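One protein chain omitted, others in place.
Just so it is clear, A, B and C label the chains in written order, and each chain counts residues from 1 on its own.
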Amino acid sequence: MSEQDLEDFRKEVQNWLAENCPEEMRQPMDSQDICWGGRHWKFSSDAQKIWLERMVEKGWTVPEWPKAYGGAGLSKAQAKILRKEMKRIKARPPLLSFGIWMLGPALLKYGSDAQRQEHLPKIARGEIRWAQGYSEPDAGSDLASLKTRCEDRGDHYAITGQKVWTSYADQADWIFVLVRTDFSAKKHEGISFILVDMDQPGVTTRPIKLISGNSPFCETFFDEARAEKHNLIGEINKGWTIAKYLLTHEREMIGGMGGDVMRPIGDIAVQQIGKGEDGRLQDPILRADIARMEIDGLAFMATMDRITQQAKAGGGVGANASMLKYYGTELNKRRLELMMDSAGSPGLVWGGEGDVASQWLRTKANSIEGGTSEVQLNIIAKRILDLPSQ
Amino acid sequence: MSEQDLEDFRKEVQNWLAENCPEEMRQPMDSQDICWGGRHWKFSSDAQKIWLERMVEKGWTVPEWPKAYGGAGLSKAQAKILRKEMKRIKARPPLLSFGIWMLGPALLKYGSDAQRQEHLPKIARGEIRWAQGYSEPDAGSDLASLKTRCEDRGDHYAITGQKVWTSYADQADWIFVLVRTDFSAKKHEGISFILVDMDQPGVTTRPIKLISGNSPFCETFFDEARAEKHNLIGEINKGWTIAKYLLTHEREMIGGMGGDVMRPIGDIAVQQIGKGEDGRLQDPILRADIARMEIDGLAFMATMDRITQQAKAGGGVGANASMLKYYGTELNKRRLELMMDSAGSPGLVWGGEGDVASQWLRTKANSIEGGTSEVQLNIIAKRILDLPSQ
Amino acid sequence: MTSKEEMEMLRASASGFLGEKAPISQLRRLRDDKIAEGFDRETWTEMGAMGWAGVLVEEAHGGVAMGHGAAGILMEEMGRTLTASPFLSSAIMGAVALSKYGNASQQEGWLPAIARAQKIIALAVDEQRHHNPAHVKLQAVRAGNGFKLSGEKCFVADCAAADGFIVSARTRGEEQDPDGITLFLVSRDTQGISVENQNMIDSRNAGKVVFDDVALEGDAVLGAVDKGLAPLNIILDAGRAGLAAEMSGAAQECLDRTLSYLKERKQFGQTIGSFQALQHRAAHLYSEIEIGKSIVARALQMMDSAPEMAALMVSAAKAKLGQVALLAAQESIQMHGGIGMTDEFDIGFFIKRVRVADALYGSQQFHTNRYAELRGF
Partner (left out) sequence: MTSKEEMEMLRASASGFLGEKAPISQLRRLRDDKIAEGFDRETWTEMGAMGWAGVLVEEAHGGVAMGHGAAGILMEEMGRTLTASPFLSSAIMGAVALSKYGNASQQEGWLPAIARAQKIIALAVDEQRHHNPAHVKLQAVRAGNGFKLSGEKCFVADCAAADGFIVSARTRGEEQDPDGITLFLVSRDTQGISVENQNMIDSRNAGKVVFDDVALEGDAVLGAVDKGLAPLNIILDAGRAGLAAEMSGAAQECLDRTLSYLKERKQFGQTIGSFQALQHRAAHLYSEIEIGKSIVARALQMMDSAPEMAALMVSAAKAKLGQVALLAAQESIQMHGGIGMTDEFDIGFFIKRVRVADALYGSQQFHTNRYAELRGF
């Protein structure tokens, strides 16, 4: 596509957004303003509903997906323009979901055309909300030791077992699950990837209350839950390949949250603590800690850019996703520790000052979810540094 | 011994020192003023010679050793008084040596009376200078894998192999060596502890130049070196017990060097860098680092005292020697890094300002010699925290 | 002073009592039941009966006068069980304030009741988001024989249950002037005092106290008029040393619980405690905690032997233990993995308490800076 074509596209996007993005959807949002979609979704406003419908119609909830599956078939360059233009007018995302982030990419890569046809458009339109069923109580870092059993019952599969850390499973419609289909094979070789409708008696969920007081995750129990045979993705017993793909994908996303690390906390500290006559933050020790943290934050952001660009040039991010995930999440933890240090006593009150305490506690999970920091360090040591196993 | 007896002893010591410690021996010393003794020792002054002779006569070079072996048979309380009184008048130690620190304690614990009789008085009198032969090129952290061969030749043993990190071996007269006497046994069970006269053609030494430019260590080569049979200490093949005892002993000594950690570096920095109008060190970032380092130094010193007192109350220091060694040496490295930071460019010149650069480089060995930090952490994990092996 | 043996007996009895009567499940219940006072009255009464509340009160006033070393042992054990009580506010800081600076009628009126856990004192000192005892705006204006107090204090621990407040007020000078600060002992029921509880992350009680034209007699002054900052710092140092002791107990408990988990949890076919990287981190944490305990012991000794000279050691201890306890809490969550993030599991209570304990009466940054200032650099 020529520069001119892209410029035309930009104009078209600008015009369309100007006309179609409701004013209310251009306001700053917090977590309860997110539109997750799903069978039981209650729109928080007419504007939210209209905005989703209009974007769905354009295929812009999933702009790079093929038109056949509810997308707009945009090129990377076009999609970037769309993102930029939306950001320029501060348009809220019309729809967020694990379907868009996780299952969609997996189906596009490993699904059959029929499977894509069945599931992708519903994701694009926000009709079905998805959860992820990976970890189990005894399969955390060692995910491949999972035991959820999936048995062939002729015309369908029956699933029995327990998953944990299933995000918002209590509000989800369907779940993509890693299951064991062969108990006699080596642990990585008996795993399959399957889609399960949660609207059945065999599936129950229970929210997990976290130390932050919130419950974004659930335990999900399968008791002879039914899955249709055509909903097994890829080959049977080859689900680990898909799992690994999605883990790397997830890692990049979580590492990407490191974007937060550069929200300038020096400025926040100046507001909260004030400066002395010498123009320096009045807490000299905290000042040193914040300066070091900000420098690492700058360096990390520059690394995200550099590695993303290298990836675009070919070869992908590879095992460096582990490095980004490790460093970004540890940095974010440091950042929130310093936010707490800066906030002082108002930060120790639940719900006080941007709820910094909840944010702080939430970050402690960053270095656990999507593979712990220790797992990432193992991966770096083995795959990048080529150090031997014991 | 009653309080009154101790008071009388203190008076006696005071009087004796006042009369007998030469004025020159009460001046601050640096490393070239140390008296190491030995066959080829050249006294740096008459005063050094007289001071040694007088102290030897009193048995006060090794005050707690029995009189029969050249000591004074003092109780712990008396020895403490002697140390205190010497410190009060700033008396230099009359004699330092690996014989006093290392071999002496080993012989007192594991030697026969004849062996003690032969070697201890010469150590006490500074007549024989000892070196330690432990590490080998392929047996560092894994000391027990040592390969220096010791063969029975009927009336004597013949030793062949190579030792490294033998302190000042080029100036030593005798060496205590860990050798393998049984190559078929398990690695800890074929090791013996033996004393070797270095004044023979079968023993040669070569100084190792260090990154600091100094050469306190040597390589020592044994080529059919002769050792008398009566100079094997303890039982044959049971030398590992003695080695372990001395390693713990050495660890405590090196950890004890942590005493350095509290030489107040904040004051040095103030001298070197100056204070601003706010009364604070002019480098605000370094100030934060130094304050944290000093606090850890205070805490570490308090820990040395606490654990030494616990040890006196019975039970010994035990595996906590590893904790002290680990923490003390890492702290000392941090301390010298900050000394370099504070010194600025004059610290980057060889021999500049108290030769801080050499000291700084020297500290890098602290966490390697006497068992690396990694080995100490392994010991803490296994012996104190009771964590399982793989 | 108390003998080594008595100390060890005290520790054993405290550990037994707290483990049985006031374990973490008690704190969880206090939280879930939204008990405004933030502690269990019955447990506190029992602590009083055992003499704990009088640990720093002279025998003449009904205490047991065992000293700061003993108080530190109790704090350390309470740190292990995260037992909530007004011990720090009342039995440490309240007792020190009244014993050292109270007049005869203040002492008689309060000390015996403090020692028996019948009355509770809370310290109202902070006015800004960060601790800074020299920053006092709350005004005390002379009125007749006495004073009128107007202003606000925040982050007042145990304000909900307090029967009396020790308040720092400005009787002269500007906001940051070290001179011109006066301490007052004020009964809770005095006209014009209102208390606003806050929902703290450690589930204990703290909040704001507003003084609206509170009229006091002249004998409400604690110590000397205008000269309150030095006494206040000694009162605070007693509390800071106590908090350091509490954090050392909390850190040790985090380590112990983590070690148990490491020995039990299996991944990749192995006990995770056999992984060397985790072993080294646990061994490092062990070392830090040991180092921390020693400096706490020193600070407590100094509070017993020469409290006027204890500031350096107390700040070192408070700064070090803030750092160590946060490290311990963070490492314990990380090594527990996902389960450590769940509210159902007790480990998360530690990080929340440690954060509050670190901030209370000066964060690690505050005390690192104070240490450097006291050292003259």
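Assume contacts are C-beta pairs under 8 Å (C-beta built on N, C-alpha and C of every residue); 3 or more make two chains touch, one makes a residue touch a chain.
Remember, predicted model here, so these are calculated numbers, not experimental data.
Contacts of the undrawn chain with the visible chains, over the full complex, involve A, B, C. Which of B:Gly73, B:Gly279, B:Gly316 or B:Gly351 touches the hidden chain is settled by the complete complex: it is B:Gly351. Looking at A:Ala79, A:Ala291 or A:Ala311, the residue that reaches the missing chain in the full complex is A:Ala291. Within the set A:Met86, A:Leu120 or A:Leu281, the residue that contacts the chain not displayed is A:Leu281. By the touch definition given at the top, subunit B reaches the unshown chain through residues 135, 138, 140-142, 145, 164-165, 208-211, 213, 272-273, 283-286, 289, 333, 337, 340-341, 343-352, 357, 361, 364-365, 367-369, 372-374, 377. Of the residues in subunit A, those that touch the hidden partner chain are 264, 266-267, 269-270, 275, 279-281, 287-288, 290-292, 294-296, 298-300, 302-303, 305-306, 320, 323, 326-327, 374, 376-378, 380-382, 384-390. Within the complete assembly, residues 275-277, 279-280 of subunit C touch the chain that is not shown.
Definition applied: only the chains that are shown with their structure count from here on.
Chain C has its Cα centroid nearest to the centroid of all protein Cα atoms in the structure. Centre-to-centre, using mean CA coordinates, subunit B is 43 Å away from subunit C. Separation between the centroids of subunit A and subunit C, computed from CA atoms only, is 41 Å.
Inter-chain spacing, taken between the CA centroids of subunit A and subunit B, is 57 Å.
Residue positions of subunit A with contacts to 2 or more other chains are 284-285, 289.
Of all residues in subunit C, those that touch two or more other chains are 275, 368-369.
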